[in-house]
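Removed from the display is one protein chain of the complex; every other protein chain stays in position.
To keep things simple, chains are lettered A and B as they appear, and every chain counts its residues starting from 1.
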Amino acid sequence: MTPLRLDPNRLFPVDPRTRALTRELYAVAAPLPIVSPHGHTDPAWFATDAPWTDATELLVAPDHYLYRMLYSQGVSMESLGVPAHGRPGTADPRAAWSVFASNQHLFRGTPSRLWLDHVFAEVFGFDVRLDAKTADLYFDRIGELLATPAFRPRALYDRFGIELLATTEGADDDLAHHKAIRASGWHGRVVTAYRPDAVIDAEHEQFRPALAKFAALTGEDVATWRGYLAAHAKRRQDFIAMGATSTDHGHPTALTANLSPAEAEALFQRVMGTGSASAADAEMFRAQMLTEMARMSLADGLVMQIHPGSCRNHNRALHRAFGRDKGADIPTRTDYVGALRPLLDAFGNEPGLSIILFTLDETSYARELAPLAGHYPCLTLGPPWWFHDSPEGMRRFRAMTTETAGFYNTAGFNDDTRAFLSIPARHDVARRIDCGYLAGLVAEGQIADWEAAELAVDLAYNLARKAYKLDVEDVPSPRQRPA
Amino acid sequence: MTPLRLDPNRLFPVDPRTRALTRELYAVAAPLPIVSPHGHTDPAWFATDAPWTDATELLVAPDHYLYRMLYSQGVSMESLGVPAHGRPGTADPRAAWSVFASNQHLFRGTPSRLWLDHVFAEVFGFDVRLDAKTADLYFDRIGELLATPAFRPRALYDRFGIELLATTEGADDDLAHHKAIRASGWHGRVVTAYRPDAVIDAEHEQFRPALAKFAALTGEDVATWRGYLAAHAKRRQDFIAMGATSTDHGHPTALTANLSPAEAEALFQRVMGTGSASAADAEMFRAQMLTEMARMSLADGLVMQIHPGSCRNHNRALHRAFGRDKGADIPTRTDYVGALRPLLDAFGNEPGLSIILFTLDETSYARELAPLAGHYPCLTLGPPWWFHDSPEGMRRFRAMTTETAGFYNTAGFNDDTRAFLSIPARHDVARRIDCGYLAGLVAEGQIADWEAAELAVDLAYNLARKAYKLDVEDVPSPRQRPA
Partner (left out) sequence: MTPLRLDPNRLFPVDPRTRALTRELYAVAAPLPIVSPHGHTDPAWFATDAPWTDATELLVAPDHYLYRMLYSQGVSMESLGVPAHGRPGTADPRAAWSVFASNQHLFRGTPSRLWLDHVFAEVFGFDVRLDAKTADLYFDRIGELLATPAFRPRALYDRFGIELLATTEGADDDLAHHKAIRASGWHGRVVTAYRPDAVIDAEHEQFRPALAKFAALTGEDVATWRGYLAAHAKRRQDFIAMGATSTDHGHPTALTANLSPAEAEALFQRVMGTGSASAADAEMFRAQMLTEMARMSLADGLVMQIHPGSCRNHNRALHRAFGRDKGADIPTRTDYVGALRPLLDAFGNEPGLSIILFTLDETSYARELAPLAGHYPCLTLGPPWWFHDSPEGMRRFRAMTTETAGFYNTAGFNDDTRAFLSIPARHDVARRIDCGYLAGLVAEGQIADWEAAELAVDLAYNLARKAYKLDVEDVPSPRQRPA
């Protein structure tokens, strides 16, 4: 068996002086509470506080980072217990775990490896590596621990030092789990975010059923443009009541539009008509709705997140067999300069508007996003996202955005994950990389050490609170921020 | 008050051995005269040698790098004294300076911070940082110094060790300031460059008035294609008489065209017609004019600079309220491979032609620009421009162009600035970064130390002189180049 030990200096710059500076900054950032303003954990976990059953169900079957990589090397989705269309996988959990354990070499050099190492060593206390020989040891021990009170969702929330955790729900969600969390009197601050893609995107496979639920939940006639908009406004209030401070929009492109009311209504009628909308109409409707959402944000204060540029379900056969989110989403080139202009022409200088921009196209960092965020008061840059939520991805983000946008037009870190146990690992990676970047600026004489220390706290904690307007609601935090 | 001290090793690599190598190379490059072959300083300064009045007027109100960043964080343009449509700002200069001083944290990690540190410490001699507490101290002291002879434009030109400084004037400029400089008998070498955008770009808001002045200054009938071209040829001679060795073209794209004479004339008539030109005609006319300018460069020897890819005045409301150049220019994706082909088909192998290419789209460095410049004899790569005139921007430029284009297809450094006091700072940053890059090649065993020393002088001094043909006129330089 090979040992598993986390290097306390991991991800720090290798030059001894810069490493020492990084260590000092990290000592400031590491103990700060975790603010997780955007993610995809399941609110049912915190509503019911039911224990997870086994390592495969918790760690492998729901994690598209993991089964993507295994699939690319010829491992079948079935053998890993991946659910198909929401039905639980049929593989034996122990056998699936063994397949996963035997292929750990595939993750060398990837962030999944970093997150897994952290989860295994820090959360579960393992001191030997996962491999074919230790697969059963891992599977058994994780199963035992998950059955204990200390490994229930709420206990881990506290142990992880989480101050706030946002989930993401669709416009057709009844928010029952969030209501249950609030009704339970639990001190944890788990909030929702409004993600209306399924009722905006006529190309979404759930478009019609989601619209029906949307109508039922709001009592509005969503077949009329006026009723449809009123339904959004109502649901946004429902989400605000469940702690939401943001909306989220996962469109194929960043296109916005600002049609006249008559044009917008005519487009709406075409999109909602009995036939299927043309691709051009569907795209234009998504574009128009971003501007409508911005208009509503001016009224109700919700921060907008735009997550564009993913070609979803690229592998059609896999999509047919297993459904959405199965690792076959591929980034594409994404334009922001022309795409955002209609929205910015309408509301770009409004002091009350706040839009957080994400990208999967790193070429836009220095060329488009940093210049836009470094000018428009309403724009903030979200952290490196998805495939770029990684040490090199974070380094490229800082290196390509800071010189034009500075640090204060960025939104701190998002873990954006379904993998609850990896949340501390992901924030830890971000804090390590950011402290290393700041230490580099000090070592190069660009900023003073006290400035770097201030920034280390801002990047790990303050900027996320500010960007997501999290101070509107004062809640006790499990740890106090250092003076 | 916090101290302001410039680290003598700033921007050098952090590894001790590479840092020591860098220090040796920098000792060679640092004392070389400044050659500034492309920029936007005001020739009136050197014509009149009148003193500047205060810190705000000199350092903040004209600097779009600074008010861009402040505006992005909700600071109004008015409060900073930014001029609107050429009318001086209305803010109290001391109050505007205080706003600027109180927001210095926004510039952490940006090149503006490096330039400001250098100007404050080296040019004005401050040893405490600018912040809310020292705002008045700074404002008063700068005001006092600006009133002394040592801080007049010509005195600073000498103090900065400038050997040549190019300004940029439009085709409708009467060059009165340049004439006055020459008539004054002053030893400084301040030259102009021919920037005919306003008489070429039918979408430029000054297109019609600029054309009228263009006609008046040349006596040509610029409403005819033949007269219009003749007017350009004449004005180029006017500019050459004022020391110009280059033209400059700031088009939205790098598109070139090589129409037949009849097609070109028909296009010209459509563009000049009474209605407004179509966007397609305007773009095609800019494209054709790049080729016409290349043809004239073959005749008169002027070096062409092409600065494409900025979406100007992206923020329409701000453009309406304040006019051009207010920080709302955003880079866009830029193609060179197809765009330059018509011009290169016509003149790409002409030994007399010299074109310096710039980009705001760093993705073109390794993919397009280095391969083009590493093949066509007429093409040279300009230095990293505007948003990329920064430590990381310069490192990316060298890392992405050198392996294909080498060093000798690059044009040395341009400061490209309106901020005269920052010129030594900007050249210093470039020399530090380039020496660091060369030291890295030595430390990695790619080149010998003597080669790096030769290159340090070439990058800081010789390549700019060669690319801009500055040796055609022999002028005494304030310092001698080391043997």
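One rule holds in what follows: a residue touches a chain if its C-beta (ideal position, glycine included) is under 8 Å from a C-beta of that chain, and two chains touch if they have at least 3 such contacts.
Every value quoted in this text rests on a predicted model; they were computed, and no experiment measured them.
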Per the touch definition above, residue among A:23, A:68, A:94 or A:213 touching the missing chain: A:68
Candidate in contact with the missing chain, chosen from B:56, B:104 or B:402: B:402
Sole contact to the chain not displayed, among B:30, B:95, B:366 or B:457: B:366
Candidates A:48, A:237 or A:315 - the one touching the absent chain: A:315
In chain B, positions touching the absent partner: 13, 15, 17-18, 335, 337-338, 341, 344-345, 348-349, 351, 363, 366-368, 370-377, 379, 399-400, 402-409, 440-441, 443-448, 450-451, 454-455
Touch list for chain A against the chain that is not drawn: 2, 6-7, 9-12, 14-15, 68-69, 71-74, 105-111, 113-114, 311, 314-318, 327-333, 360-363, 387-388, 390-393
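Following the convention adopted for this analysis, only the chains that are shown with their structure count from here on.
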Where chain A and chain B are represented by their mean Cα positions, the distance between them in whole Å: 40
